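For this view, one protein chain was removed and the others were kept in their places.
Showing subunit A:
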């Protein structure tokens, strides 16, 4: 279990996508956790590390325009690689939506989830080839 959760949050702190891998949290637990983490990350500036230690794990985050991508990882995870994983996720969405923005993800929440499902399973990065990630989603679009 490397990745514990993936969170997309805009700069107002509103959640735009949330996927947990470690264990199922209740609504209240999620609300509290997200609030705590988001507050911590949004308080940081661009010069500071893209990593924040939180409890006994780390959060690797990256900002794209108004959107923050936050990934919670175990302590022995390679932070730089996770940072690049975030970018790969963004690049993949970019290829699919073309110039992806916050609204794309909001309107096609399930598609963003599908992409993430292809990339991460059981908290591990399983697929990093963009064409492999997008193939099932494109096939599905064609079918419908």
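Just a few scattered comments:
Definition applied: a residue touches a chain if its C-beta (ideal position, glycine included) is under 8 Å from a C-beta of that chain, and two chains touch if they have at least 3 such contacts; residues count from 1.
In this text, contacts and distances are computed from a predicted model.
Considering only "Centromere protein O", "Bardet-Biedl syndrome 10", "AP-4 complex subunit epsilon" or "Serine/threonine-protein phosphatase 2A 55 kDa regulatory subunit B", the record for the omitted chain gives "AP-4 complex subunit epsilon", by its UniProt protein name.
Residues of subunit A in contact with the chain left out of this view: 1, 4, 11-15, 17-19, 22-33, 35-36, 38-39, 42-44, 46-53, 55-57, 62-66, 74-75, 78-81, 83-85, 87-88, 90-91, 94, 97-104, 106-110, 113-114, 117, 121-122, 124-132, 135-136, 139-141, 143-144.
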